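Take a look at the structure below.
The other protein chains are all here in position, but one chain of the complex has been omitted.
The first chain written gets the first letter, and so on, giving A, B and C; residue counts start at 1 in each chain.
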Amino acid sequence: MEPIAPGPISLGMVGGGQGAFIGGVHRISARLDGAFRLVAGALSSDPTRAQASGAELGLDPARIYDDFRQMAVREARRRDGIRAVAIVTPNHMHAAPAIEFLKRGIHVICDKPLTATMAEAKKLAKVAAESDALFILTHNYTGYPMVRQARAMVARGDLGPIRLVQVEYAQDWLTQAVESKQAAWRTDPARSGLGGALGDIGTHAYNLAGFVAGMEPEAIAADLSSFVPGRALDDNAHVMLRYASGAKGLLWASQVAPGHENGLRLRIYGAAGGLEWAQEDPNRLWVTRYGEPKQLFTRGGAGTGPEAARVSRVPAGHPEGYLEAFASIYTEVAAAIRAHAAGQPAPEGVLFPTLQDGLNGMRFVEACVQSSARNAAWVRL
Amino acid sequence: MEPIAPGPISLGMVGGGQGAFIGGVHRISARLDGAFRLVAGALSSDPTRAQASGAELGLDPARIYDDFRQMAVREARRRDGIRAVAIVTPNHMHAAPAIEFLKRGIHVICDKPLTATMAEAKKLAKVAAESDALFILTHNYTGYPMVRQARAMVARGDLGPIRLVQVEYAQDWLTQAVESKQAAWRTDPARSGLGGALGDIGTHAYNLAGFVAGMEPEAIAADLSSFVPGRALDDNAHVMLRYASGAKGLLWASQVAPGHENGLRLRIYGAAGGLEWAQEDPNRLWVTRYGEPKQLFTRGGAGTGPEAARVSRVPAGHPEGYLEAFASIYTEVAAAIRAHAAGQPAPEGVLFPTLQDGLNGMRFVEACVQSSARNAAWVRL
Amino acid sequence: MEPIAPGPISLGMVGGGQGAFIGGVHRISARLDGAFRLVAGALSSDPTRAQASGAELGLDPARIYDDFRQMAVREARRRDGIRAVAIVTPNHMHAAPAIEFLKRGIHVICDKPLTATMAEAKKLAKVAAESDALFILTHNYTGYPMVRQARAMVARGDLGPIRLVQVEYAQDWLTQAVESKQAAWRTDPARSGLGGALGDIGTHAYNLAGFVAGMEPEAIAADLSSFVPGRALDDNAHVMLRYASGAKGLLWASQVAPGHENGLRLRIYGAAGGLEWAQEDPNRLWVTRYGEPKQLFTRGGAGTGPEAARVSRVPAGHPEGYLEAFASIYTEVAAAIRAHAAGQPAPEGVLFPTLQDGLNGMRFVEACVQSSARNAAWVRL
Partner (left out) sequence: MEPIAPGPISLGMVGGGQGAFIGGVHRISARLDGAFRLVAGALSSDPTRAQASGAELGLDPARIYDDFRQMAVREARRRDGIRAVAIVTPNHMHAAPAIEFLKRGIHVICDKPLTATMAEAKKLAKVAAESDALFILTHNYTGYPMVRQARAMVARGDLGPIRLVQVEYAQDWLTQAVESKQAAWRTDPARSGLGGALGDIGTHAYNLAGFVAGMEPEAIAADLSSFVPGRALDDNAHVMLRYASGAKGLLWASQVAPGHENGLRLRIYGAAGGLEWAQEDPNRLWVTRYGEPKQLFTRGGAGTGPEAARVSRVPAGHPEGYLEAFASIYTEVAAAIRAHAAGQPAPEGVLFPTLQDGLNGMRFVEACVQSSARNAAWVRL
């Protein structure tokens, strides 16, 4: 394997053409720390839009592709071909391109959830297992410095044995029937998969809880609802969690909760302390050691450790946000890709969500749908 | 029936002797607005403590009783006997005194939950139904002005049809095994009843949610835990709620959540808006009408209506707290007692929790215990 | 001197008749802890209103007076006469009644500011110095538990030598010309004195800062404004403070700051730490020891000491508010009155604002007016 020159790593993108949201986020994130440079794209399944979108981004016309297969084939052949590809299509369009690139040794950075169906997920997992390339799932909230701090505190036992995991992800943008491009595919089972709010944001909540708590539930009981008339998928999910250790949890995901913009919030309680973090105020982490006053840890502030510092750019009090956290995933991945090219493991401390996280999320959604169909009976994960 | 002279109404108290907590709260609440004057007491089942406690409160020695039955009999005979009695004993000691006083036409103001067992509750309900006297259960959180405001906003449809009820009541004082008098009876099934955290604070959460939402669930599914080794009753409860209307809810009650002092918090979401209220910041109510900026309503502030104003004393920005809210229950009850004495219904707008609220709470605890024993199966209320 | 029987101390009131605000606050505060019982009143200078107000409060008709002099004379003669009187009239009506009662050995609890003019203040101070009776000024914000906590932390050096005192008191109710009874006298120099916002709330801010910081400025420079056309007194004051120690401060008082209800807020910084307290969220105190995470101290919570506990009633998380803090002044005073009757000094830890605080406040207002008239030149206090 050829080592990678200093400077940005060459990146391609599938999806993310004009009118899309998450593609732009990936592009900013890829370049924010100088980790990647976008050089190729199959930005839309509509060739006209694919061309226009690529031109707008200043891509070399020769590397604007109408089709992701074409892109995989040609880029794999180029001497200066892309090392990694970002897949930012709707859920049902993740597996096919991912497989094409993985097969050709091109690292895949894929938006979540993994796929629309468990069958696709398993097929993809099989290909990934056979590929030398890395597969990264952008559960971007794990890139926040204070989420890393929380994880480190739990891991080193600051809270004692964990008893309770309370996670919620509440939004309001689907409170009424909406007809935007963003809403359309997210509420369509054919493109989104089994889960509505569950798949779109519930999987983020689930992943975040596991990332910080350092454990996955062994069983869940879920009560799903579709409050907006005519909506085919859930727009609200109530889920009870049970962990093998005896810990318990609640997960609430909703896209019909007026007053919430992007209300991802995690609280974890152990025998010796508790912590609380909210995505909309991400530079702060509240920690209570039982019997002591509550403490406010801040990104870059006193008492905040190296796990946070290494995904942080500016001093305390200069807020970093969503894009920086997302960029940290890309920057972690770049470090791993460089190490990989040099035949080495990812550097100490580098963390990013993997295909296994994606499978766990898929299984979580599937289990919730099963449970809800059985009147919220417990389903093992 | 004899009308009641202007000025404070004569009040007795059962329980609340030295070392108790809630008795002192009731006494402050009774006098805060000048609604009642404590004139008699059976303050402890220990006669020495009963006498000492009464003397400390400056009660007439002739009206310090060793025994609530004695007190009921004698006070009922006095021309200036008490009109009402506050019962502030542990849960298993609510029914017996309540029955004694109700039988003699003395109004009963009883701490929650109603009783320790459903059998007692039903017996008490029967006596209450046959008595002309009023029975009030001090679900004191319904006395907060902004809770009244929230209830009024839901009732007049500001949020549209209600879809979601999220209520939580988190404390941390039982995070470890504790040996205070307060903790001892609350963790003892013989004195507390079926519920631990559920009975002590879960019933408050349940009552508050119903008070504001204007509806009771039709079924619940509960997962109860006792995290502290050796604890006989639940110290954490996860409960999913279903309403007949199709609305759903989550209720979390915990006494093992480090960082929470008295974290009762209610959020309600409808098709047209959402609201949020937290007991630790009680003078504020956050309301979002879908599609508009979030608004902060304050006690006494712009936009806050008469339902809040009538249980409020001082202008906006001068915080009222727990004792004022508790006092509002007493003051509402005083108005009802005066009206009752005059043969009239309670004045327009007067609200206080009743025996039915107590029965609902008992049934809620019972159903949760049943559900949890059946692996969180749904149980109808 | 005759000792005082157990139970509430007999209290009279001057002012506070129907339509007044602060009189009701004093009455609730006096009885909240059972410290006082209101038994006599000269509640209005209008005899009809005086009678009606007294009757409404259930006073003995023989003790409803049309005139404070009459009340002072008669109550001083009664065997069961009042021990203390609360004076809750507009500022220009403080001195005359205070003098009458002090001369007769009746303790005076006077609303702030001390008087409308410095001349009156000096006259009153002379009488008070000659009287055996106590004089208390209700700078009620010093009764908040977390203000006591802050004071204790500063006093024991937790913040190191104090460098900065930032205090503000912002309201919005005089943003436009208003015609309420409350507003009328506060904006009338003849009844309010030299200071508008300065006298009404600036003195509170000044007193609070001194109470917590444990020091008074030696000089001030003030820029006063009257933003509402036709207003004779200041409705906004900017004041720079200098302390003998080299510390500096800013004081902002405003009644024309839309969005502020009763925004009294104090921040103090030293060489080793800082603290912040806000009256609208009074159960919390934020403390940062330099180089450590910020800590949240709560009333009744971990780390909060006895200075707060002794003016606190209910456990952490059960918010106490404005009335409780005000009541603590009364309850402190009752302890001092009892000790005084027994010929003893006030018990250890008892704290209440005195005439000296009143004189300091008067001088502060006077100095600010002088400074502002001299284009914000420094004026020594």
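Please note the rule applied: a contact is a pair of C-beta atoms (placed from the backbone, for glycine too) under 8 Å apart; a residue touches a chain by one contact, two chains touch by 3 or more.
Since the model is a prediction, treat every value here as computed from it, not as a measurement.
Here one chain is not drawn; of C:76, C:118 or C:250, the residue touching it is C:250.
Among the residues A:143, A:160 or A:282, only A:282 touches the chain that is left out of the figure.
Here the missing chain is touched by one residue of B:5, B:155, B:302 or B:373, and it is B:302.
Mapped onto chain B, the footprint of the missing chain covers residues 287, 291-298, 301-304. For chain C, the list of residues touching the undisplayed chain reads 159, 163-164, 166, 172, 175-176, 221, 223, 225, 227, 236, 238, 240, 242, 246, 248-250, 252, 254, 256-260, 267, 269-276, 286-290, 294, 375-378. For chain A, the residues touching the absent chain in the complete assembly are 6-8, 21, 24-25, 27-28, 31-34, 58, 171, 260-263, 279-283, 298, 300-301, 313-324.
Quick note on the criterion: only the chains that are shown with their structure count from here on.
Centre-to-centre separation of chain A and chain C, using mean CA positions: 55 Å. A straight line joining the Cα centres of chain B and chain C is 34 Å long. Per-chain CA centroids place chain A at a distance of 44 Å from chain B. The multi-chain contact residues of chain C, meaning those touching 2 or more other chains, are 298, 301.
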